[in-house]
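The block underneath contains the structure these notes are about, expressed in structure tokens.
Note that this complex is displayed minus one protein chain, with the remaining chains in position.
On to subunit A.
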Amino acid sequence: MDIFWIKAIIILVIFGLSLFVAMYSTWAERKVAGYMQDRPGPNRAGWGGLLQPLADAGKMFFKEDFIPAQANKWLFIAGPCLAMLTALLSSAVIPFGDTLRIDGQEIQVQGIEVNIGILWVFGIVSLGVYGVMVGGWASNNKFSLLGAIRAASQNISYELALGLSLIAVIMMTGSLSVRDIVNSQHGGGWNILFQPLGFVIFLTCAFAECNRTPFDLPECEAELIGGYHTEYSSMKLGFYLFAEYVNMFVSSCVVSALYFGGFNYPFMDKVAEALGNDATGHNIATAIGFFAFFAKALFFVFFFMWVRWTLPRFRYDQLMNLGWKSLIPLSILNIIVTGIGLMFNLRWFSWVAVGIIVAVVAIQAATKPKAARGILEAAPVR
């Protein structure tokens, strides 16, 4: 078979897979929400509610598709398309697995392998805000516009910290290719072990990038009615919501590739040895790696939901303070500490950054007397 066709099939599979995962994320979201609130969640459509996404899609398609009279019609349609497009594009460079051996050719389980892989992801993700922005603008609704502006400013401020926290990883790997980053974590040396602070910053920023709770300020019922998608109905709204779930899956994949070893798993060399070095054995080993990657990514999808149903939404100024005053300085600190570590060839050195923070916290807690902690006042309970 021609390598072109194999690649085309892989791209289609990745495409379908991210859509499938996003589809069932909507079900899982409601299920997780239910379980965390001591109720069973959707369980009417199909076994355990498994047909729920189909029912939702049916509802979305058959609802009235309404475009406000004063809206900019083409931009209004373009908004959700852009959101969906950018969400789907970014999965192209994620290495879902090692290589497949077909007809003596080694084919990477990845949409495209480019040496600027992570830059591709960032470029596309930063374009994602256009979907929100265009949608909010085209609605010709003040609240939608406010939501869109919030989304834009939030994405800009968090992308900085996202990029900076990633630089430490790139410094350690010496490559922008996601596959190289994954391969450098081969043999248990996952980046989470060397970049604890970077990971926390990256994860926080990923939440903000996906507009997920606690940073889901673009959509805020209390003050913005619905946020940027207030005027959207039917499948256009569906596309926006769906794009959020695709984004969530893609960022889970990126997190597991950058910090949790991607398709690497413990004892993978022994497994690969046992399976043999012929084409079948190699392909099976790749498949196991693929499932390892998938398990990690799905865990992070769960993690996204877990956080969503735990934390309340941040206030806008809190969000901005956290982004500009905490995460960006912290990620710069992380870069400096990692750089010092690399200079002396100490991979574990970035734990020093964590140590500094813990020490500062401990000193403050120790030096601040309890009595000085303000007046206690009585407030009615409930």
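Just so we're on the same page, a contact is a pair of C-beta atoms (placed from the backbone, for glycine too) under 8 Å apart; a residue touches a chain by one contact, two chains touch by 3 or more; residues count from 1.
The rule is simple: contacts and distances are computed from a predicted model.
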item	value
Per UniProt, the name of the complex member that is left out, chosen from "Nickel transporter", "NADH-quinone oxidoreductase subunit I", "Cytochrome C oxidase subunit II" or "Acyl-CoA dehydrogenase"	"NADH-quinone oxidoreductase subunit I"
Given A:307, A:320 or A:342, the one touching the chain that is not displayed	A:307
Chain not shown, touching residues in subunit A	32, 35-40, 43, 200, 306-307, 309-311, 357, 360-361, 364-365, 368, 372-382
